[in-house]
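Only one structure is covered here, and it is reproduced in the block below.
Only one protein chain is missing from this complex, and each of the others stays in its spot.
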């Protein structure tokens, strides 16, 4: 009948669909070019001779190819240790943070929880103030966290932002699922581990990514707390050091003059910066697909034929 | 409980209070697990986030790090007064709010739009690749990004070439030399750098939507745009609302790196914001007191906006953060 006809028509690709898809794909290709260019540019710069790069005009391809910039970066003594610590803090930090954030998020997502509102407010507030550099430093000192690995993990276990995001996803899980589990006699811990965690994979993946990238890129806590402890240095901190080493001078002409820094520099801040960008972001980009599959759905409408 | 408490006379008050306490304890007992899940972290948050707030006292002192707390010189609101009476402060405040408001609005619209469009891509591989590429600029430091933006916008840069080629402008424009353009440049830069990253959370929200809804809608004859309007967007709504409220609280945080790196004498009237001001007049002058005073001011503004946004959202029936 009419309805069946309509139904059939609707399952075919309409003119509108084709138009939409053409527009969408074209737009995405243009967008990709704009987004990809700077990265390719950094790769080209990192593979180009530093003294040549000063002249400018490097776009997508190196003019004077060299591995020198990478050799220089990796010849720094503590880089390997830095990579190790960075990986450690990223893995450990992310796991701990995810678990704890999800747990609190679960609790404050429960309507019945007596402290739902107060706990939520206590955490939200922390997004909008901080006590400042010196009080925080003194706190870390009094807790004897300075000079330890834990100063990278403990102060940042829960970010209020991630907590609220996670809560709003958990609130989106149909209540009936919880109720059924409770009727079956499951306690909150069991509901949390066996039902909420598996059902929240997309948000867990998202928040993991936020935390992991944050941990990976962090250098300020190394600078403040562990700068003199070489075994606790991180990749980003080491890269910062390399970069600042190559910067010719910090306005102090005496140092520039006296240490002869203008002598035959084979690396420049610009090319080291480019090399750093690549070295620091590649690992994160590499693990990305493993997380991506949780929040970019494979099955979409188009696939439903 | 409530009605009973209201009904009893004043003499019975103590009794009702113990009753309340008793029932409260009973509730707590029944929620032992939830308490176990939160209490350790509430303690954590007090120690690591709330304890250091004693540092706010610095704003009312001529703080010198060497002195102990009792030796500090108290100066009342001197640093606030300096902040608010500086000739440039109003301009600085205007820039902060304008920059972050533009970024907030455009940032939200573009990220949501991009998430929807990415979701509509039919080829899964293409979809994943595009999504990956779109967030790459997020990994560039602002130093690198600013260098690129500055060269794009230079006299011989690609933007001028393009606009002249398309006959949109007759003479090359010194984009970073005209203050009026700065907010636009900043917003465009910020979107370019972060839009892909910001879509991740919306994509996660979309992926929680039940697939059957789409199929049902399709069968009912809903067009592509209708499906976006009636399924995808509502599916993202809780996240959008939450993010919007949280970001209203960040209205006073416009960042400083891009402003610092792209700012110059010719656009300083539009580029300098509170954070840049605090770096120049606070930290780089070893004046931690001024930096703290500015921090307190920012917190107050943040909380006002947060509370307003939250109650507005609740009034509109969209739920709030708390």
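For clarity, chains are labelled A and B in written order, and residue numbers in each chain start from 1.
Here, a contact is a pair of C-beta atoms (placed from the backbone, for glycine too) under 8 Å apart; a residue touches a chain by one contact, two chains touch by 3 or more.
The rule we apply is simple: contacts and distances are computed from a predicted model.
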| item | value |
| --- | --- |
| Options "Fe-S cluster assembly protein SufD", "Glycogen debranching protein GlgX", "Aldotetraouronic acid ABC transporter substrate-binding protein" or "Cysteine desulfurase": UniProt name of the undisplayed chain | "Aldotetraouronic acid ABC transporter substrate-binding protein" |
| Options A:66, A:130 or A:227, residue touching the unrepresented chain | A:227 |
| Hidden partner chain, touching residue among A:40, A:95 or A:186 | A:95 |
| Residue of B:57, B:122 or B:151 in touch with the missing chain, whole complex considered | B:151 |
| Residues of subunit A in contact with the chain not shown | 51-52, 54-57, 76, 85, 88, 91-92, 95, 133-134, 137-138, 141, 147-150, 219-220, 223-224, 227-232, 237, 240-241, 244-245, 247-260, 262-266, 268, 270 |
| Residues belonging to subunit B that touch the chain removed from view | 62, 64-66, 88, 146-147, 150-151, 154-155, 174, 176-177, 261, 264-269, 280-281, 283-288 |
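To be clear about the criterion, only the chains that are shown with their structure count from here on.
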| item | value |
| --- | --- |
| Rounded Å distance between subunit A and subunit B, as computed from the means of their C-alpha atoms | 17 |
| Subunit B-touching residues of subunit A, taken from the complex the two chains share | 6-7, 9-11, 14, 16-17, 20-21, 24-25, 27-28, 31-32, 34-36, 38-39, 41-42, 56, 100, 103-104, 106-108, 110, 112-115, 117, 119-136, 139, 143, 154-155, 157-158, 161, 164-165, 168-169, 171-172, 187-189, 192, 202-203, 205-206, 209, 270, 273-274, 277, 280-281, 284-285, 288-289, 292, 294-304 |
| Subunit A partner contacts - residues on subunit B that touch it in the complex | 24, 27-28, 31, 33-35, 37-38, 41-42, 44-45, 47-56, 58, 65, 114, 117-124, 126-137, 139-141, 143-145, 147-148, 151, 192, 196, 200-201, 203-208, 211, 214-215, 218-221, 223-225, 227, 238-239, 242-243, 246, 249-250, 288, 291-292, 295-296, 298-299, 302-303, 306, 321-322 |
